[in-house]
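Every protein chain of the complex appears in place save one, which is left out.
Our next item is chain A:
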Amino acid sequence: MKKFDKDRLLLAAAGPVLALVSALVLTMIVLAASGVDPIDPLRIMIEQAGYEDIQVLIVNQAGIYFLAALAVAIGFRMNLFNIGVDGQYRLAAMVSAVVGAAVSLPAPLHILLIVLIAMATGAFWAGIAGILKARRGVSEVVSTIMLNAIATSLIAWLILPKNLGVQPAGSNDLTTGDIPESGWFPAVSLSGGDIYGFTFIAFALGVVYWFVLNRTRFGFDLRASGASESAAQASGVEPKKMIMTAMLISGAVAGLTGMPLLLGESHTYNLSFPLGVGFTGITVALLGRNNPIGIFFSAFLIAFIDKASAGLDTEGYAKEIGTIMQGLIVIAVVVSYELVRRYGIRRQQQKVGEELAAGHALKTDNKEVAA
């Protein structure tokens, strides 16, 4: 980025502002059309987010979404659509919970072991899709979706008491046994509740992601393969190896997604371990345009809508308003980014035209032409 002129800043702000404003307006239209006060639910949501305990929930949830979205984004950067984050994350959480409950080690080692097992499991599960893609050309979209279903069945079988699971006396739940306290990740205690320590690791991983993608040879190769596989191959990148590596890393990060919950809250994998986080991760990654900062904020936005809308229930509104909002935001973002992009191109062309007319043709050389 050479210089920031006013035009660019304006354009940059236009996309997201347009998206959020139109999503908001659309939400209000939907509310009004269904005979509900269009302003009050939004007011309640903002009020909800003002409470400390809700804020803690939002931060914790944002950390989880952030990890899931990073996992998706790594795939996206190389044109791989890893829909299997959900299965990878659940299997990783389950296997690492079993191991964590079975061993007892000094605290830092115990946590490290659980985390490594989770990453290995996630990478293994994603790696299956990677091998299928690299060796047989199987679309990773299809294979990861199927692996999600297989993961569900595999976990359901593994968690039976006759295999690895435990059914606590008097409970109707199945768990993997409790991880001893040495395997609990220290939390930051606030008056509103505990922020999982792993949340900070999640955000730190965002920095690592940025660095690896933008400042290393590997990151360049990855992005190059994503932009044009044939061009990357011509410059000496081995596409099959890149597919494998990208899937393995994506799976390893997906494996981390369950860690904030496992190490910070439940300390066991049970039947009510959340489902669908991996799919929300896709939304968050799209919204954040695979950029760590973008993902960071979109994770917070989605987490805010999630947690703040839950309070609507007790105020007499349907909390599904939040779900509608999330859907509208996704649509609005896609549409508004495209609109702003087209406007930008037109504007640039106009400018180039003006300058050409004024006889400064040479100046356009260092302008990047939008594709």
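Methods note: contacts are C-beta pairs under 8 Å (C-beta built on N, C-alpha and C of every residue); 3 or more make two chains touch, one makes a residue touch a chain; residues count from 1.
Note that in this section contacts and distances are computed from a predicted model.
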item	value
Chain excluded from display, named as in UniProt, from "Heme exporter protein B", "ABC transporter substrate-binding protein", "YCII-related domain-containing protein" or "DNA-3-methyladenine glycosylase I"	"ABC transporter substrate-binding protein"
Sole contact to the chain not displayed, among A:39, A:234 or A:271	A:271
Which of A:142, A:156 or A:204 contacts the chain that the document leaves out	A:156
Chain not shown: contacting residue from A:46, A:142, A:334 or A:356	A:46
Residues from chain A at the interface with the omitted partner, ascending	1, 8-9, 11-17, 19-20, 45-47, 49-55, 57-58, 60-61, 90, 152-153, 155-157, 159, 167-174, 191-193, 261, 265-266, 270-277, 280, 287-289, 291, 293-294, 296-298, 300-301, 304, 306-308, 310-311, 313-315, 319, 333, 337, 340-341, 344-345, 368, 370-371
